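Excluded from the complex is one protein chain; the other protein chains are retained at their positions.
We call the chains A and B, going by the order they appear; numbering starts again at 1 in every chain.
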Amino acid sequence: MDAFLAGMAILADPYMVGIILAGTVLGVIVGALPGLSGSTTAALLLPITITMSPVAGIAFLGAIYCAANFGGSITAILINTPGDPSASATAYDGYPMARRGEAGRALGMSTIASAIGGIFSVFVLIVAAPLLAKAAYSFGPPEYFALAIFGLSMLAAVGSSTGIKNLMVGAFGVLLATIGLDLMTGVDRFTFGVPELSEGLGLVPVLTGLFAISELLVQAGRLQIIPERLGLNAMKLPSMADYRKCAKAIGLSSVLGTFIGILPALGATTAALISYNETRRWSKYKDEFGKGSIEGIAGPEAANNAAVGGSMVPTLALGIPGSATTAIILAGLIVQGVRPGPHLFNEQPALLYAVFASMLASNLMYVVLGLFAAKLFARITLIPDAILWPGVLVFAIVGAYGPNQSLVDVWVMLGFGVIGYVMRRYGFSPAPLVMGLVLGTMVEETLKQSLLIFDHNWLLFFTRPIVVALFVVTALSVCAPWLARAIRGATKSARLRAAEK
Amino acid sequence: MPAHQKTCLALGFGLAVLAAGAVRAQEAFPSKPIEVVTHAGVGGGTDITARMMMVQAPAALKTELVVANKTGGSGSASFGYAVSRPKDGHTIMLITQTHLLTLLQGKGGAVKVGDLVGIARATEDPQVLMVGANSPYKTAQDFIAAAKTKSLKFGTTQIGSVDHIAVVGFAEKAGLWKPIVVPFRGGGDIVVNLVGGNLDGALLNYAEAESQIKANEVRALIVFAKNKMDSLPQTPTAAEIGIPAVYSTTRGFAVLKGTPEDRIKVLEEGLVKSMQGKIYQDYLKSSGQSAGSVVGRADWQAEIDEFLKTGDAALVSLGIKK
Partner (left out) sequence: MTTRQLPSPTTTLAASTTEGGDETSTTAGPAPGRVHPDIVTGLVIIALCLAVWGVTLAFDDVPAAISTGMGPETFPRLVLGVIIALSCWLALTASNRCRPEIEAVHPMIYATAAALGGVMAAMAVFGIHGAVVASVIGIGRLWGERRLPLLATIAVGMSLSLHFAFVRGFGIGLPRGLLQTWLS
C-alpha cells in the first residue's frame, strides 16, 4: 500500500504531470496521423527518454502508448482513415456516423469508451499482473490456432453484406496474409521478385487503401449530389441515453480487450476486431452495425485501449512484450536498468506504481482533451469534399510511406484503394478482409507449428483443454443462429401443444 | 635571428600550413548528415542499436546521423538502397549476419559477397542453449545424451536464419539426431513455448530469457562463446563440454567497397568513440551484452570473412544454396 501511495504521489509533482501531459498530447497527435503510430514515436523518442529519470522516461512512453491508441480513432471516424491499425474496426461505424453529421457523438463515445477500457485494464494490471501473466505460458501454438479459428469464424457476421460474401472476403484476406517469405520454409510466395513484399503486405497501406482511397473514389462519383448539410449536429456530444446504450458493449469489450492484450502474440488490432464482432452479437440493435452504430464504436475502442494495459502485463511480469510499442517500452526499461520479471513487483514496486499512475493519468487527460477536441475536430467533416479528400490523399500517401520508407507500400495502398472500390461496388464489404489479414498469418503459422510439436498427429489437438474449450465455443457461436431458431421453434410448438390441451 | 632558425621557422610554418590543409581535407568529411541504413523497421533490435549509438555520435563525428529503415528481403532492400547512394562515406550500413546470409544466397542485388567493408562491430550477443524448467534435461550432458537417441524439437526464428543455422551446426558438431526445427516469429514466442513445455530446447540470447532464468522457469545449459558469460557463471561453454562451436548474434557497421580509405578511418574512429560513450555502454550492459562488443575495423572484418565462410558451408549443406 505504501508503494501504491508512493507511486501515485508522482501525480502531485508538476514536472511528472508535465511529462505525462506532453506524452498524452503527443500520443493523441501521432495516433491520429496515419503515418505515425505510437510504436514509431516511442522508438524515435527512446533515446531522449534515456536522459530522463527512469520513472519519468517510462511514464512518458506509457502515456504515449495509452494516448496513441485513442488518437487512431479520430481520423478513422472523421475521414475513414484509421490513424493506427487498431482503430480500423472503429471506422466501420464511426465514419458512417460522421457522414450522417454525428461526428461529435462518435468522437465523444470513442473518447469515453477508450478511457473506460484503458482505466479498467490498468486496474487489472495493478491487481493481478503477476498472476495473469502466467496464463501466457499456457498459450502455445495449438491454443493460438484455436483462438484464431474462433476469430475467423466470426467473419460471416462482420461488415455489411451477406454472410457468404463476407466469408469470401475474409478468405481473400487470409490469402493476402500468405504473401511474403514463408516462415516455415524460407520460400518467397507471391512476391514477384519485389524484396519489399517479402515481409508481407503492411497492414497500414492495405487499411488506408481499403478505407480511405476507396472512399475517395466513391466520393468522386457523388460530387454532383449536393449533400444535405447535417453539420448543425456535428459538434454535439453523446447523450446519457447513448452511454446507457453502450454500457454493455464497453463492459464486455474492456474485459475481452484486456484478456486478448495479455496474450503476447495478440494485440490491440485483434482485440478491437474480435470485440466488434462480440459487441454486434450481444447487441439488441444488430441491424445498425455497419451503418453507424454507436455501440460499434464503443466496443472496439474500449477493447483496443484495454489491450494496452493487458499487453503491459506480460511485458512487466515476464519481460515478454505483447506488442510493438511494449517491445520499445521494454527496451526503455532495460536501458534504464530496470529488469522486468516477476521479481520487479517485489523489488521495485514504487517504480511500477508510478508507471501505473502515469497510465491512469494519461487515460484521464485524453478524456478532457478528447471531449474538448471532439467539438473542434468534428468541424473537419464540414470541409468541402473537393478540399478535404485531396488532403486525405496526401496523408494516406505519407501514412503508407512512413513506417518502412517504401514507395512499394504507396502503390500497395493505391492498389487496395481500387480493389476496395470494386469490392464495394459488387456488394462485398472490405471489413472482413482486415480480420483475415490480421489472423491469416497466425492461422497458418500456428497450424504448422502445432503439427511439428505434435509430430504431425492431428488428434493431439484434442488433448489440450484450452483448445477443446475454444473449439466448442467456436462451434456453438457458428451454430448459434440455427440453435436459437430450433429452441424457439421447440418452445413455440410446446406452447401450442399446451394451448391445445 | 640566425638564418637557420629562420629556415626552421619557415619550415615549421610551412609544415603547419600543410598540416592545416590536411586537416581541412579531412574536415571536409563528413560534410552533411550521415545516413545509417538498417534492414529493421523502426523499433526493431537492430534499429534500437543504431539509435543508441547515435546518441553520442554527433559529438564524435561532428555531424548529425539519421536512420534509414529499408525493410524487406532479409536485408536485400537495404542493400538496394545503399548501392543507390554515392560511396562517399555519408551512407553506412548497420549489418547483421542476416545480411551476410542474404549475400551468400545471391539475393543482394548489385551487392556481391566481398563488397562489404567492415567499420566497427556494435554488438556481440552469444547464443545460449536453454530448456524449460520442467524439462528432464538438467545438464548439458543430459541434453546431448538424449538428443543422440531421438530428434529433439528446437525453437528458432525463420528457416535459413542465423539461429536456424546455429542449431543445425550444433547438432552436426555434437553428433545429434537431426533436430526438428519449429520456426517462430521472435525470441519472446520461443521463451513462452520453452516454459510451456512445447519445445525441447532453443538457442537464445541471454537477455531474451533473462527474467525466466532468474525466476527458475528456464535453464541455461550451454553458452556458445569463447568464454563463460558473467551473467551465467555456472553454465559451461560449448568448448568445455567438448563441442568446438561459437555462435552469436552480431551487429556491426559497414560501408560498400569503393568508399575512400581516409573516410573509412574517420568513420571507424568516430563510431568506436561514440560506442564507448556512457549511453551506449549502459545499453550493452543492461541488455546483457559484453562491453567487449565494440571492436574496430580489423577484428570486425575478420569476423565477417569467417562468417561468410562457415555460413556458406551451412547453406550448402542445408540445400538452401545450390
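The working rule: a contact is a pair of C-beta atoms (placed from the backbone, for glycine too) under 8 Å apart; a residue touches a chain by one contact, two chains touch by 3 or more.
If you're wondering where the values come from, they're calculated on a predicted model, not measured in any experiment.
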Among shown chains, those touching the left-out chain: A, B
Touch with the omitted chain, as defined above, among A:53, A:138 or A:178: A:178
Hidden partner chain, residues of subunit B it touches: 66-68, 159-160, 180-181, 317-320
Residues in subunit A touching the chain absent from view: 33, 35-36, 40-41, 44, 160-165, 167-168, 171-172, 174-175, 178, 182, 184-190, 213, 216-218, 220-223, 225, 287, 290-291, 384-387, 389-391, 393-394, 397-398, 401-402, 405, 407, 410-411, 414, 417-418, 421, 424-429, 440, 444, 447-448, 451-452, 456, 481
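What we mean here is this: only the chains that are shown with their structure count from here on.
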Centre-to-centre distance between subunit B and subunit A (centres being mean Cα positions), rounded to whole Å: 34
Subunit A to subunit B touching residues, read off their complex: 39-40, 42-44, 46-47, 50, 136-141, 181-186, 195-199, 264-265, 318-321, 324-325, 327-328, 331, 334-337, 339-343, 403-406, 408, 445, 449, 452-453
Subunit B residues within the subunit A interface of the complex: 41-43, 47-48, 51-52, 54-55, 68-74, 76-77, 80, 107, 109, 153, 158-160, 180-185, 188-189, 191-193, 195-196, 198-199, 207, 210-212, 214-215, 217, 279, 282-283, 286-287, 320
